[in-house]
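Here it is: the structure, laid out below.
Every protein chain of the complex appears in place save one, which is left out.
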Amino acid sequence: MSVRLDGPVIRLEGACRVEDAEPLLSFLQEEPGRVVDLSAAGGLHAAVVQVLLALRPPLAGPPGDPFTERWLAPLLAGPPPG
Amino acid sequence: MIRLLVVDDSALMRRLMGQVFRAEGDFEIAFARDGAEALELLPEFRPDVVTLDVQMPRMNGLACLDRIMLERPCPVVMVSSVTEKGAVETLQALELGAVDFVAKPGGAVSLAMDELGPLLVEKVRAAAGARLRRSLRLTERVRLRAGLAAAEPRGPAVPDRSPQQPAQQQAPQQAPQQALPPEAPWPPAAAQAFGIAEKVVLVGCSTGGPPALDALLAPLPASFPWPILVAQHMPAAFTGPLARRLDKLCALEVVEVTQPVPLRPGLVYVGRGDADIILGRRPGGLVVMAAPSLPEHRWHPSVDRLVESAMQHLPPGRLVGVLMTGMGNDGAGAMARLRAGGGRTIAEAEETAVVWGMPGALVHAGGAEAVLPLDAIADRLMGWAP
């Protein structure tokens, strides 16, 4: 499974496809404050990025994927742009 | 050799379809430019299956279909345009006795003929072997047309709607002949563990599905206690009209699922075409939503995916699977697992199924608790419900 609940942490593993957005949303909804770990994640589908952007969960670990690290992490971590 | 009659007013479409089917090697093909020509050809050519453009000049597809069903009934596959009107007319055509339909290329997702071709061939082959749904009695034909003309508004919840039932529920008048397996008692453990006897019904169908859904859903009262999720293989433009049509016929409320909606009794959720229908969990409860199609499933909305998704969020003992007419085997695997896990399943019987692909696969996998003719399924569900 690309989206896995490991205790209080939601781990994204490997390439995350469009359908992974739903379990991610569901887990985040269930327990606000859960941390999302991107260190083992590959490319993220836009639907997954969208969930992260909308809910702004705390992120753990430097993202494993270069594109995610360079372009998405700054956008997902900081305060929403004006 | 399968004798195919292609009826289309576009010379180009006729030519293209001719190419597609000639390439198959086992089709003998004749062409008609309009409904009148088609009727002329019927007695001499004696087709095994007919493809019929829904919109044609002079005698449109529906009138031609009506006459075919009166004069020389045979399996018909409608070739439909992807507009609202085209979708409504297509559903009417299925009521009039057409076996299946294919959406013409065009629209938001434009299919090239090499994509459409294989699907067309598959549907035509299935149709050529299909069972024509109802007997040919004049009275049934008349009642069918009368039922089509009257769009019955959904009145107050009335448990017994028998006087007004449209003809499509009058399959052979005799009682089901099958020797039925003895009914298994409710798994008491599951009921106790969750305290509420609440279940969810999952329905899957394909070729010949829409009229089967009429027959299944219309007798259910508004007080039917379990929500019903329907995965009917269909293109996107048709599921909206299908849901609206069913809504008018049923005491239950019928909606097409295009965005997340809470799961609750009293509703029938029809999966959006060309997409899948799944369950999701939210803090407030379960929701039903449309999800983009996954390539690992061949047909959409995928019955297998619906059932798997349901089993992720609910124990099998709280699920009821109903697999009705359709080609292929979508849903058979997942519903067999459902049954093995303690859930209840019903497969439509061969004698009423237009194509016994999906339900047949379920039966052969040993996954069908009950095998019932179409008009007995609603009764069985009501019998199982508290």
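In order of appearance the chains are A and B, and numbering begins at 1 in each one.
Basically, a residue touches a chain if its C-beta (ideal position, glycine included) is under 8 Å from a C-beta of that chain, and two chains touch if they have at least 3 such contacts.
Definition applied: contacts and distances are computed from a predicted model.
J.: Given that one chain of this complex has been left out, which of "Carbohydrate ABC transporter permease", "Chemotaxis protein CheA", "Putative DNA-binding domain-containing protein" or "Oxidoreductase" is its protein name according to UniProt?
T.: "Chemotaxis protein CheA"
J.: Which listed residue, B:Ala290, B:Leu314, B:Ala349 or B:Leu362, touches the chain dropped from view?
T.: B:Ala290
J.: Looking at the whole complex, which of A:Leu5, A:Val18, A:Val35 or A:Ala60 touches the chain that is not displayed?
T.: A:Val18
J.: Applying the definition given at the start, please give the residues of chain A touching the unseen chain.
T.: On the chain A side, contact with the omitted chain comes from 18, 21-22, 24-25, 28-29, 43-47, 49-51, 53-55, 67, 71-72, 75, 81-82.
J.: So that we can see where the missing chain sits, which residues of chain B does it touch?
T.: Contacting residues on chain B, toward the hidden partner: 9-13, 15-16, 34, 36, 39, 43, 55-60, 63, 66-67, 70-72, 81, 83-85, 104-113, 135-143, 145-146, 149-150, 163, 236, 259-260, 274-275, 282-284, 289-293.
Assume only the chains that are shown with their structure count from here on.
J.: Return the distance between the CA-based centres of chain A and chain B, expressed in whole Å.
T.: 39
J.: Give every residue of chain B touching chain A within the complex, in rising order.
T.: The contact residues of chain B facing chain A are 278, 280-283, 289, 291-292, 294.
J.: Enumerate the contact residues on chain A facing chain B in the complex.
T.: Interface residues on the chain A side: 18-19, 22, 25-26, 29-30.
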